[in-house]
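Below is a structure I'd like to ask you about.
The other protein chains are all here in position, but one chain of the complex has been omitted.
The chains carry the letters A and B, assigned in the order they are written, with residues numbered from 1 in each.
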Amino acid sequence: MAKARVRTTEKAGATRRQVLRAGIAAAAVPLLLVRPARATPREMEAAIRAFTGGAEMRPGKVALDLPPLVENGNSVPVTVTVDHPMAPEDHVQAIALFNERNPQPNVAVFHLTPRAGRAAVSTRIRLGDSQKIVAIARLADGSYWSDEAEVIVTLPACVEN
Amino acid sequence: MTPRQPGRMTARAALAGLAAALPAVACLAQQDGRQDGRLSGSAFMSAETREMQADDAANPGMLSVLDGEALWSRKEGAAGRACADCHSDAATSMRGVAARFPAFDAARNAPVNLDQRINICRAEKQGAAPFAWESPEILALSAYVGLQSRGLPITAGEDPRLAPFIERGRGFYSLRQGQLDLACASCHDDNWGRLLGSSPIPQAHPTGYPIYRLEWQGMGSLQRRLRNCLAGVRAEPFAYGAPEYVELELFLMTRAHGMVMETPAVRP
Partner (left out) sequence: MARTLINIPKQTRRGEVIEIKTLIAHPMETGFRPLANGSLAPRDIINRLVCTYNGEEVFRADLFPAITANPYVAFTTVATESGEIALSWTDDRGQTQTETVAIKVE
């Protein structure tokens, strides 16, 4: 089975060569195949606009929690929490996740009700490459709040080819 | 067994580029209270991946365990019997069993691994066709049987009849092979803790098989893992179930004797 994930090799440069003999290093260089389609920062902006309806988006309230260095882009744990009450008249309605460089900018949209008690969701996402992730919360008053994170995806060794 | 010489850690730490991988691992070794320097693959993983393994509600390997539990009581084959009909409660009958495999099989005069042993029961006791290597069913049953050894020490290799097979496995482990002319030992004994690409090289203790590997996005056996390492050195992998693999598995389990079983483990 051909592997089609683009893997960053930038992290695997000088350090690896300093540490291991050339022979070992060679084993770690994976086949680099390019994906047919990729989202761009502009596509992510468009997807975000579709979610916010073009409303102003302020940094704050939202905490996007991701490991800064990822062992395997096939599974990256993500937690989003919003520091805001969950009262019927004033609560977090939705939390959306976007990424910059996967084939599609959308990752997930979580719809919450006051019955959630807390605005906190966790999932695991795929990241084909090092990139920016954005989390946006929509409140019942129509305001939008956001947080973002840069993630570095490293490549695994000894894979099937 | 490959005891590590004292003082090696210091020499290794002095080498450039290791700063990222080593302190975390060394610190874990102390927490673990292990004196012999042997470390499970989980000691080399990120905190996030360790948490995924530790939480049964978050470990995707548990989906396979649940499949195995269902298969355990399903009547199969010409005999129309379930594993449970003969072995009743797995929590009792299978406790510590996976930790003892590969085990000597008198009828075959050779060691068999857990997957092979399960398929022997399937063929001979249930009268059913054996499950294919790496099929979801065999992985599920071995994960379920493996779970009954979680937290118990590995005891494989104690049977004296296994001695010549362990020696053959050891020979294979130390043999330089493939286009890159590397032995398993070149990485896992001489360079563990260093980075290969951006992955730390573990000590290759098979404490958690079958595993949920993030790279595979699914479950896989120790043999599948070994095939990945053989491909890594550009050596020709053997067919599943080849005696060379079973001997290598047996040697690795013997080398990990006394270490704690983690099935179903999660690995990057």
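Following the convention adopted for this analysis, a residue touches a chain if its C-beta (ideal position, glycine included) is under 8 Å from a C-beta of that chain, and two chains touch if they have at least 3 such contacts.
A quick note: this is a predicted structure, and the numbers were derived from the prediction, not measured.
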item	value
Option touching the unshown chain, where B:L63, B:I120 or B:A231 are the choices	B:L63
Omitted-chain contact residue, chosen from A:V121, A:I136 or A:L155	A:V121
Residue, one of B:G37, B:P130 or B:G218, that touches the chain absent here	B:G218
Interface with the undisplayed chain - residues on chain A	1-2, 4, 33, 35-37, 74-76, 99, 102-104, 106-113, 115-118, 120-127
Residues belonging to chain B that touch the chain removed from view	55-58, 60, 62-64, 66-67, 217-218
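Everything that follows uses one rule, which is that only the chains that are shown with their structure count from here on.
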item	value
Centre distance in Å when chain A and chain B are each reduced to the mean of their C-alpha atoms	32
Contact footprint of chain B on chain A as seen in their complex	11-12, 15-16, 18-20, 23-24, 26-30, 67, 69, 71-72, 74-75, 77, 154-161
Sites on chain B touched by chain A in the complex	15-18, 20, 45-49, 51-52, 180-182, 186-187, 191, 194-199, 201, 214-217, 227-229, 231-234, 268
